[in-house]
Structure formats: structure tokens, C-alpha cells
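The complex appears here without one of its protein chains, the remainder shown in place.
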Amino acid sequence: MSTTTSPASGTQTLLAAVSAGTRVYDLGRRLSIGMPQSPNHPPFWHALPRRHGDAVRVDGGSAANDIITMGTHVGTHIDAFSHVSQDGRLFDGSDAADAGRGGRFAELGAHTIAPMVRRGVLLDVPAALGTPDGCVPGYEITPQDLTRTAERQGTQVRPGDVVLIRSGWGRLFGDADRTRFVGHDSGVPGVGEAGATWLADQGVHAAGADTIAFECLRPGAGHSVLPAHRVLLVERGVYIIETMALEELAAAGVHEFLFVLSPLAIFGATGSPVRPLAVVVDA
Amino acid sequence: MSTTTSPASGTQTLLAAVSAGTRVYDLGRRLSIGMPQSPNHPPFWHALPRRHGDAVRVDGGSAANDIITMGTHVGTHIDAFSHVSQDGRLFDGSDAADAGRGGRFAELGAHTIAPMVRRGVLLDVPAALGTPDGCVPGYEITPQDLTRTAERQGTQVRPGDVVLIRSGWGRLFGDADRTRFVGHDSGVPGVGEAGATWLADQGVHAAGADTIAFECLRPGAGHSVLPAHRVLLVERGVYIIETMALEELAAAGVHEFLFVLSPLAIFGATGSPVRPLAVVVDA
Amino acid sequence: MSTTTSPASGTQTLLAAVSAGTRVYDLGRRLSIGMPQSPNHPPFWHALPRRHGDAVRVDGGSAANDIITMGTHVGTHIDAFSHVSQDGRLFDGSDAADAGRGGRFAELGAHTIAPMVRRGVLLDVPAALGTPDGCVPGYEITPQDLTRTAERQGTQVRPGDVVLIRSGWGRLFGDADRTRFVGHDSGVPGVGEAGATWLADQGVHAAGADTIAFECLRPGAGHSVLPAHRVLLVERGVYIIETMALEELAAAGVHEFLFVLSPLAIFGATGSPVRPLAVVVDA
Partner (left out) sequence: MSTTTSPASGTQTLLAAVSAGTRVYDLGRRLSIGMPQSPNHPPFWHALPRRHGDAVRVDGGSAANDIITMGTHVGTHIDAFSHVSQDGRLFDGSDAADAGRGGRFAELGAHTIAPMVRRGVLLDVPAALGTPDGCVPGYEITPQDLTRTAERQGTQVRPGDVVLIRSGWGRLFGDADRTRFVGHDSGVPGVGEAGATWLADQGVHAAGADTIAFECLRPGAGHSVLPAHRVLLVERGVYIIETMALEELAAAGVHEFLFVLSPLAIFGATGSPVRPLAVVVDA
């Protein structure tokens, strides 16, 4: 088996690699009522308008269905470039207020995020820092931490990659006390301006983390300033993926994978809920 | 380059196949206010609670965000096995009314649909029928049509595949008259009980179509009976994907591809909006 | 019994008048899924997240509850002054875009509409026009029609009143064809600029009608221009109430009543669903 110049046989190679036995890691969190989220966004809610037995068709069949209401920055989600502005401008230089006129961002909305089928890498920062369970609350992950992590893992970060930064904070997602994952009082670990700049300098396509806000939050500061968002979304054109589930991937020692993310093409939105995947071939 | 028994090098093969130059076909419809959908489900709506300029942070940054409300069977979506019951039973034999108690299907909800990274095939039925633009309204696609299409294309349908059935009806999705795609009065082409049985007999994992209801709707009959849903979702355990965008794939003559679908893990829901992908290697 | 200068006894008079036997006419439409509404607004939807039997308390009790999602200009509703602007200005002269910054109208939002407990009058226009079932589609109700109707009824319109204008169009609210009440193609009867000016000149506090848009819509024109909204909401400060149920009141020949309307105090909204009442004393 080999890659060739023929499209068909290239696809065959891909299918052969997959059929050889893939393992698909689910990097998304379950959407459920009451899950932790930022209070700045409309909460997730779900109900069944119709249940089985409500109305049975003449042939004995019945259908149940749903209603959901939510923000797009709750659960695992990706930020579109329309999400953040700096000094009144979006990534493309457009006037941010004008860009949203009409109640949707026609140019940089979630519908413009191309689906991603790319090389992905995991940077297991707390493993490299010697605190494998997780970084301490409010810890700022530095460029040095990122390079040290990559070296320790033997992982190269390449242009076009999607880089997922594990802080270990994801272990709190299911905590009975839902305020812990939000972490307003404690602070939350993540990269700061320097780390975001380092990521952009590597030419990455998107960066993800296992926290709500992706970046370092100081104790009590909340979302008062978000410099990594500015660097990535406004200045450098790097997508941000938040509230990811990275524990399983880290526990399996998987640091390199095919990363797949297919956002809902919500016209004009500032983000989309997603369920990203890490695909590896077992054999 | 070759596949080996080492996990790492299997993944390398996969990544090499991808980096050789993939083409990703977007099989999902854009979610926008007013798009055609079944009136049985809560309509899609979107708004921006916050726009740029509403509140500017001390550092000159601002964030815009969204609220969405929708059913899960609007736009491109996948049906969970909890969606349909027959004679009061779901696919796993459970009592359908009991299964939904609490307002969510803990056992067969959308959160139980494993992400799909599989071989996918397109059956371009109208091309085989000699009416390449599309089947006539209300036309029932038969097992003979399906086998004839596969043969004409030189496509094998294999166990575990995801089979996408183009009827051509998707050309009406963007029609200014939104009732045309819904097709209540005209009827809509698709497989019937026989075609669904044929698909299940091939051992397919999921089946999709470019219409709202997947299956053949007779003129004026609407959703009064849905035998293909019964066969696939209740009797045979085959997922159904609806309102897909298949025109571009068909126009490109792509009949075999890596199919990727990652439903939102909405706890207990009967379905999920999705944006499925067809991945091929160009070179 | 007499009114006196004592507060307590004034209230006693009121209570005595009420306890003597009131009749309360419900001027609101039932909110139900699929009811006719303007497609410009988020549709009404309702579901029961929890039903009885989902979770039973230790003492044998259970509670069911709801989720609703809707626009505020669906069903019977009142328009706040924030709803309409002219040449970029609201009724208070403020910049309309500025006023809505932050996603809510702090100054002229629905929460600023004082509850109404006022004299109300019904002007049964089609009865006066000799077409008691209703005005013809698209008919513009003129000031002459309004004065003629008031004279025929022996009704005085006084400053501070709430004036309800029956066009008879409300008979179509429950029509199986939901597009009839919306009336895009047919046009809808109502006052135009002249009628609105007449109402404002009488010093009325609010004006209502049995149609979605309150004012005359020409066949096929939809909501392209709404001069009565401009006159009443922007220039003169008169509230507008829409989609009212006036048939029962008209059939009973009730032309004068205590009008009660208590909008939901939705902070910053452009309107509110309401269920207005006409109260008369029977004996």
C-alpha cells in the first residue's frame, strides 16, 4: 500500500488506514442541563415537546422530539473570529459594530469556519511540570512550559496544526460544585498573552484547552481582560476551542492524532458547539 | 510508507494520507432563520444578545455572543434510536414511554451515538435513473434502483458503511418558496420500506439523504406513516441522517470517501444537528 | 354608597362595584404552537421539560413544568416605545441605535409601560360601515369611519382612554389556513396615517386592534411601511396593542368598559405578550 498521485488510490490509502483499526477519542463534553458554564451566556436547556405515546400513528409508530436553547459558548465550542474585537476592529480589519449589524456576522460568522481535518497535537503541560493531575488554579502557562512540554513528549508543533493544551482543569467539569470548573474565585490555569503569541508564532490553525475561557484567569478577575483571545482571534487569526475533554487522551499518552472538528454552520454566529475528535490508528 | 503494527506509524500513515492533500466536502446545510424545516419541530432561531460595542473592556476588547433555540430535527441532523418507536418499543426492546421518563432518553439518546469515522458511499440514484437533476416528487427509490446505481458507479456497499442516497431533492433547499423543499403537497422522493430493508440487509451503519424525512413521502401524505424509519431506527439499528447537502459531492463524481460525523452529545435527546463531512485525498 | 375623600371608602366603592357582579371579557388570544404570527418574529413554542411521574417526591407529590420560547410581538401583545424608530430617533428623541446598546432598551423598554387601569372604548367599525362581519381586506379605516362609528354607538372618546378598533379580521385568527390572518397577499384592514393621527389627536393613551400589525396593510405590501406605528409610537407617544380578541366584546354590544392591561416587565424589551381585559358591571 502506498500513496499515489491518483485521487482514488489516495482515498483508498486513507480508508485502508482507517479500516486497519482506528481509535476515536471524543474531545467534547456532554451537553446536559446544569453543566458548568460561564454566566455570561444563555444556559443550555433541553426538553422533549413530544414523547412516545403522545401521538401514535395509524401503523403503531410514534416519534419523540426535542427543543434546545443555549448560547454558542457553552459546552465544548469553537470561537469564530467574530466573537472578539479589539479597539472596535475584527480580525479582517472591519468595524466590529458594523460587522454585526442585522444581528449576524455575515463575513466572520461561525458558518465561515471551515471544517478541520488536520494534524492535532496534545501538549500535556502538567505532566511536564511534574504536577500530572493539573496546573494550580490561576497558573499562567508560559512559552517555556509549552516548549518544555513539546520536547519532553517528543512532539513537534507544525504550521497548520491544531494544538490542544491540557491544564488538567477538565477534571473539575463533573464536580458536584459547578462553580469550581468556572473558577471565578480560584482562578483558572491557561496560557496568557505570551503563550498565545508563541502558539501564533508556530503558525497553528487552532488552539484548544480543557477550560471555559482557554486562557489564564487570575483569581477573582473573571473575564475582565482576555489577552490570549485578542492575540489569537483578532490579531493572528487562530481559532480557539474551549471546554474540551482532554483527560482520556492524556491518560492514553496520545500526543499526535488526526484532529477532526466540524462546527455547525450557524449563519452569522460568534461560535458553535462542537464535538471534536482525535483519531489514531491502532495497528 | 506502509502500515505497520505500531500505533504511532499507523497514525503516521493516516496523517500522511491527509497531508498529501485532502478535499473535504461539507455535507451540512447552513443553519439560518427561515430555512425550510418540518413544522413538527421547534424552528431554528438565532440572535446576538451582545454585540461589539455593547460593553468594552478596560483594554479595548469586546465580545459578542449568541442565543439559539431550535429543534434537533431541523437543518442537517441525525436521528438517535430514541426518536422513533413501534408498538411502544424502541430498538433495544425497552418500553418507549418509560425510556423517555424524566424528559430525556438516558439509554438511546443522542449522546449515545458514537462519532463516525467510516467508509462512506454516495448512491447517485437520479444519475442512474437517467434523470440526473433529481427523482420526480414522491418517487419511491427501490432496492433495484439502489443496486443499479451501485453497479453503474462501480461502488460496493459494505457492512459498516454509511450510505448516502442522493435523490436530487436537495436542489430545492434554497428555493425562495420554502414549502417546496418540505414538499407536503408534491410528495418527496426517497426509499420506502423495501429500500430501507435493503440498506439494513447490507449491514450499513447509517443511511442519509438530501431530504427532510429521508424516506419517500406520497403527495399530501406528509409524515402520516414512516416505514423506513421503523425499519432502520426500531428494527435494525441503522442511524438516519437527513437534510444533507449532496449536490456538490455528486457533481464531483465522488462516490467513495471517508465519512465523518460527530453529533453533539446532547444528553437524552432524540437527535442532534450535525455537519457531516466527506473526506477524499486528492493526490 | 358614594365616593368620598377617604381613600379607604374610595376603594370600598370600587370593590362594591366589582362585587356587585362584574363581567370580565378576555381580549387576549391563546398562546399555542402554530398559531398565526408575523414571520419576522421568533415563533411561540412550548414544551414540558418535566411531566408528572418523571420524578415523584418521597411524599407522593410531583411537579410538572414548562419551557417557552417566543418573540414579544407574537400573540396578543403591546408595543413599547422602543419598538419603532423614525430617522434614527425614538419617541423621547434619543438616538435609537444608542438606546438599544447592550441588547436592551433601558429607557423605553417594555418594563417602562405602566400597567393600565383605565376607561376603554370599543369602536366597532364594520358594524358602522354596514359590513358587521368585518372590513374588507386591505381596507383603510379613516377618521371619518372612526367618528361615524363613535357617533353611531353613542361613544365618546376621551383623553387617556384606550381605544380598541374592531376590524372584524380577528375572525380569521383560528382559520385552518394560518396565512389568512397574517394576510400578506390579501392585505389587512386597519387605520392608516390619518386614522392614527385622529387617535393621537383625541389624546388616547393606547390603541388596539384585532390584527397583527394594527394598521392597514395593502395587498402584497406586508410590513414595508407602517405609518401608523410612526405616528403613534414615535411621534405621539401612544401605545399599540395587537392581535386582540374583540369579537366577543362586539357581539355583546359592550362599547365602554374598564380596560386592564398589565404587561410583563421584561427589562429592555420592545414589547410584551399580554392578556388585556375589559371589565363591566353587570348589575
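Quick notes on this structure:
Going by the order they are written in, the chains are A, B and C; count residues from 1 in each one.
Here is the rule we go by: contacts are C-beta pairs under 8 Å (C-beta built on N, C-alpha and C of every residue); 3 or more make two chains touch, one makes a residue touch a chain.
Remember, predicted model here, so these are calculated numbers, not experimental data.
Every visible chain touched by the undisplayed chain in the complete complex is listed here: A, B, C. Checked against the hidden chain, the listed residues A:Gly34, A:Gly130 or A:Pro159 yield one contact partner: A:Gly34. Along chain B, the points of touch with the absent chain fall at residues 33, 45-49, 51, 67, 69. Listed here are the chain C residues that touch the chain not shown: 1-3, 5, 7-8, 10-11, 13-22, 24, 26, 28-33, 40-42, 46-53, 57-73, 75, 82-88, 90, 96-97, 99-100, 103-105, 111, 114-115, 117-119, 223-227, 229-230, 234, 256-258, 260-271, 273-277, 279-283.
Although one chain is not displayed, chain A still touches it through residues 34, 39, 42-43, 45, 47-51, 53-55, 69, 101-103.
Basically, only the chains that are shown with their structure count from here on.
Contacts between chains leave no pair untouched here, as each chain touches all the others.
Per-chain CA centroids place chain A at a distance of 23 Å from chain B.
Contact of a single residue of chain B with at least two other chains is seen at positions 42, 47-51, 53, 69, 103.
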